[in-house]
Structures are given as C-alpha cells and as structure tokens.
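Left out: one protein chain. Kept in place: all the others.
This part shows subunit A:
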Amino acid sequence: MTPAAAPPLTRQRVETAAARATGLWKVYGTGEAQVIALRGVDVELERGRFTAIMGPSGSGKSTLMHCLAGLDAVSRGQVHVGDTELTGLNDAGLTRLRREKIGFIFQQFNLLPTLTAEENILLPLAIAGRKPDQQWFRTVIDTVGLGDRLGHRPSQLSGGQQQRVACARALVSRPEVIFADEPTGNLDSRSGAEVLGFLRRSVTEYGQTIVMVTHDANAAAYADRVVFLADGQLVAELTQPTPESVLDTLKSLDRVAPAGAEH
C-alpha cells in the first residue's frame, strides 16, 4: 500500500533530537528504602527514527520512557521533547505537552470502552479541540487496515485490532514522538508482527518518530536503533539490529550486570 499523500516533512529538522535526556536520575524513596532506577542517563532520540529501549527487568527502561514522556517526574537532570524542557513544567504544562507533542501506545487498556474505534482514534484531537486532517486520517486508517471496523467498540475487536486502533490514535495527531510501552506484550506473535510492521512503516514512509520499550528481541529488531539499559545506566547500543544481534547483546549484558536491581 502506498501513502495516499506525502506527509508534510517540512517540520523535520534533523539537527534537533525529538526527545533527549541529559544526566537523568530517578530515585524512588529515601534512606534505606531508596531505589535508584536511573543513574545519570544521557540519551538522544533522533527524529524520524524508530528507537527501541531494551534491558532486563528492573533495568529502568520503563522508568526512562515515563520520564521522557513527562509521565513521571525526574529526580535530577533534564528532559527535552522537541524544544520544550519538561523538567519544571507543572501538571497543566505537562498535559498540554502530552496533548500536543506526544502519542502513546500502552500494553493494555489503550482504548475507552464507551467509544467506537473511530472515536478512540480521534480522541486526542477532540481533547485538544483540533479538527482532524481527513486525508491523513484516511491514510492512517488504510495503513492499519481498520476501514471496516471503525464503528466497532473495543469489546468487539480482537487484541491485535485494539492495538492497531491505539497505533492509529497515536499517529493521527502527528505528534513529535510516539512512546510505545511494550505494545505487543499482550499479543500473539502474528498480531504482534502486524502492529510492529505498522509502526515500522509509519517511520519509514511518514517520518514518524517512535520510541518503544520492549523486552522482546524480535520486536526490537524492527527498530532502527536499540539502546540497552542495565541497572539504571545506558550500557550498549545497536543500529540496524537483527533479532540475533539483539539477543547477543542482551546475553553479554547478563554477564556484565548479573544482579539487576528490581524496582
């Protein structure tokens, strides 16, 4: 399937990162109960690329994503999404940022059960009070292959279809960056592959920036770049990954950091 119209790529400025963290620390609790989830992470996520964040359980990969997306407050360091610095924004500012610059795909509970698939997809635009670009909307719908399911409610859709609706929702507002948190974690491998394929195409064909947290090497292999976290630190990085190279890197990480602190 070819895109019906070329997406406006003018806003792509390769010289700035879509999101970036500098000296990022995240500490939970105090004293004895203190858990350090992130210890001075510096990472830059380039525009128009598909980045996967990997790492063993408790490595801090989800925390990193939450901090980058403005869902969690950082303890020290800075986070930028586009030109906006997140640290120091209040709830209203963060809400506006999420509304205008960020798209989300979660592992589950992605959709409102009361709304149809179409209404779910258009919800972020409705919340922001923006009119959908009809052409782009149709392009997105065609790409995810939901044309005949738009009037259905989430309970009438399969898990894979639900995640595709979630992808379409994230994409339809053309955000600066889409954060996907284990988007295929609850899906069988075929549905998972469909969703990942779709994410891949949206990067390749429409220049969308996507950051995905995953623990699945096969999923990570869809990305342009994989960054590896262990014990709250960035420990490795792969470009043009394959499932094999990802698995190899993970194995080497296990040797480096055998006792990954659980958070």
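A few comments on the model shown:
Note that in this section a residue touches a chain if its C-beta (ideal position, glycine included) is under 8 Å from a C-beta of that chain, and two chains touch if they have at least 3 such contacts; residues count from 1.
Just so we're on the same page, contacts and distances are computed from a predicted model.
The chain not displayed here is annotated in its UniProt record as "ABC transporter", chosen from "sulfate adenylyltransferase", "Symporter YodF", "ABC transporter" or "Methyl-viologen-reducing hydrogenase, delta subunit".
Looking at A:Arg96, A:Arg138 or A:Arg225, the residue that reaches the missing chain in the full complex is A:Arg96.
Only one of the listed residues, A:His66, A:Arg149 or A:Arg164, touches the absent chain: A:His66. In the complete complex, the residue from A:Thr22, A:Gln108 or A:Gln233 that touches the missing chain is A:Gln108. Seen across the whole complex, the unshown chain contacts subunit A at 62, 66, 71-72, 91-92, 95-96, 98-100, 103-104, 106-110, 112-115, 123-124, 126-129, 155, 169, 181-182, 185.
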